[in-house]
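All protein chains but one are shown in place.
Here is subunit A:
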Amino acid sequence: MLLFIVRDFTLAFGALFYLLTIRPTKTMLVQSVSFVVIPSCLLLIYVPQLIAIGYLFIAASWLFYSFKKNVITIFDVIVVLMLMVFSDNLAQLINNQLNTHSVLFETLWFILCFISLSILYKIFIKKRLYLLLLPFKIQLLLIFIGSLTLIMFYLNVFFLGVQDNKALTTANFFIQIIYIVLVVLAVSLFIKGLQQMQMIRQKEIAQQQFFDYMQALEQVNTDMQKFRHDYINILMSLQDYIENKDLQGLQHYFYTDIMQMEQQTLFQSKMIGTLENLEVVELKGLLSSKLLFANRLQQKLVIEIPQTISSVRMNLIDLTRVLGILIDNAIEASVEIANSVVHVAILHSHEQAVVIIIDNPLQDANLNISTIFDYHASSKGEGRGIGLVNVEEILKNYPNVTLNTRIDKQYFIQELQIF
């Protein structure tokens, strides 16, 4: 009995640390043993097993949630507990089939099944789930479905599995298999739908940004026509001021009337000028929307594109997401600093490689640069660090893209190189 408990706990915790890619520290192990293992063992002895397992589930969920601070970890706890039941059944079945009625063999089969199932889960499902960045509601839904399934599994084990019946175990096992296949199918269809929805949303954003850019372009065009139409009038009134030698009046007229009126046009035509060399429509849309955004916040944003950029070797949805996050961060950090300028440049380095540089002045020079990609590290409070985590997640999929993050002479500089 004790041996079984040790086996199960070691496997379960090992799997959880593996799935969540946590390298267990001493304190974590002590916490696991004292809050989860010992209490559930005691419960196993003194109260009905079902309650003990319930406690185990809740305590383990809470513990791993506190390690990772991420709701989806609970889902992994559920999966591990489910895999245990499933492997147990599978081991029994194999044992029965092979007619080796020794406990040792069954344990061996159990461990083998459990480990391989955990690895399969991590490789094929967990990674994809993590990349999706599921909305919180969906995460809760997944956990809810998982908990229900878990409860059904254990009820099933306790009400039917008590009698050691070969036929019943087999039937049970097949029911479980069918159930799991159905759930996996349903969830994967659901995730696929979500993925498509996210992609469509990204495309919509890109389209909207490009539309804004087109509108700005059109505005400049009409303004220019209007200007051409009025400029004779403007010249006449300027002449009036000059003939009367009314320098003050001229100044006033020029700066308040003409310049004010034309400021928007000037800004827009300047913006179109800067993006002239950029032939990648999606990026053009993104950068123009960032220029408009910075202009609204009265933050100076200078974009340099000295040569024609016609293609970039990266999925454009991913690239616009990454650049969007990096530029937003740069703008947000600079708004608080007076007279600050955010610089962005897109350059060709050798051959087809593209370098994108984003830099902004820095207020706090003591930033620990190696921690800014941590989930919770953000100089501006909770939740803000998530952007950079997303950047790192996206870039992990590109072996041809590197990102440098550094501080140089009070500037925070990010260099994205796409080879």
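Note that a contact is a pair of C-beta atoms (placed from the backbone, for glycine too) under 8 Å apart; a residue touches a chain by one contact, two chains touch by 3 or more; residues count from 1.
The rule we apply is simple: contacts and distances are computed from a predicted model.
Novice: Determine which name in "Transcriptional regulator", "Membrane protein", "Malonate decarboxylase beta subunit" or "Tripartite tricarboxylate transporter TctB family protein" the UniProt entry assigns to the undisplayed chain of the complex.
Specialist: UniProt protein name of the non-displayed chain: "Transcriptional regulator".
Novice: Among A:D8, A:D212, A:D328 or A:E415, which residue is in contact with the omitted chain in the full complex?
Specialist: A:E415
Novice: Which of these, A:L266, A:V302 or A:I337, touches the one chain of the complex that we don't see?
Specialist: Residue touching the chain left out of view: A:V302.
Novice: Out of A:R7, A:K68, A:K122 or A:H343, which residue would touch the omitted chain in the full complex?
Specialist: A:H343
Novice: Where does subunit A touch the missing chain, residue by residue?
Specialist: 23, 25-26, 302, 304, 306, 341, 343-345, 347, 349, 355, 357, 359, 368-371, 373, 396, 399, 402-408, 413, 415, 417, 419
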